[in-house]
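Only one protein chain is missing; all other protein chains are in place.
Letters are used for the chains, namely A and B, taken in the order the chains are written, and counting of residues starts over at 1 for each.
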């Protein structure tokens, strides 16, 4: 077992299985696409441990609170780590986190998207540390997201050659 | 003629000419920017074969139906392939599709963005096949898009050195 697996164990973190999409939904793309020494990660949402879409559903902050959305951003991070682990075989192949694009389904008068996406950033820094885990980030308000998820995140990591 | 050109011919696909922007609009950037072995593609919208903005205009689903928006995503793909062909000289230089970011001008209660952007993904997989054409993707709801287009897509491909 690698260093990051040990770290996940120490933190008591379990990663979810592949996404079970809602009935009738076709997603004809890769959840992670490796191109050269980069792994490009598709937009992910919060997942429950049974593989289904997880956490509170709805717009922030009128249907889902900032605290709930923070937890959704963390669950989105776990979903991404699960897909990265399955695609890469080993999370220790990640040498650096790069771009993180955090999208929050937002009411027009909601402006605390950074506090929501911190649920993702805090997880990544906790698991990978501040050298590998450091990342560039945006956290912005979308008009709507698929399946009524409150948070969607896409990102990119660099890989050991 | 290359393999992809043959494939376009076999599918009866014609690519549009460069975008003719609406009167008075200045777009001071490259539709495709090649940096090293990557081609970074600017946000594109649906184009008609005369080069103008094409397809139904308006918000999804109140002004433009999901079926119409699926077709707009396909037209957006053709617009992107036209610009890639002109910039690269030959679409066979593309070795892998990478990131695809699909934006749908969405009513707040619309959540089927993936079904819309499938119009793009289905085209790319049909033309490039599942090895080269596989891509990472997000499909999300924007508050508004330029020129009232229902779909805008930006993406990136890897090139033969």
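What we mean here is this: a residue touches a chain if its C-beta (ideal position, glycine included) is under 8 Å from a C-beta of that chain, and two chains touch if they have at least 3 such contacts.
Because the structure is predicted, anything quoted here is derived from the model rather than measured.
K.L.:
Which residue from A:35, A:127 or A:142 sits in contact with the chain not drawn here?
P.N.:
A:142
K.L.:
Would you write out the residues of subunit A that touch the absent chain, in ascending order?
P.N.:
That gives, for subunit A, the contact residues 37, 96-101, 106-115, 118, 121-122, 125, 134-143, 158.
K.L.:
Name every residue on subunit B in touch with the hidden partner chain.
P.N.:
25-33, 35-36, 38, 40-43, 59, 101, 103, 105, 142-148, 152, 154, 156
We take it that only the chains that are shown with their structure count from here on.
K.L.:
If I superpose the C-alpha trace of subunit A onto subunit B, what rotation angle comes out, expressed in steps of 5 degrees from 0 to 180?
P.N.:
That pair's rotation angle lands at 120 degrees.
K.L.:
Go ahead and note the Å separation of the Cα centroids belonging to subunit A and subunit B.
P.N.:
The answer is 25 Å.
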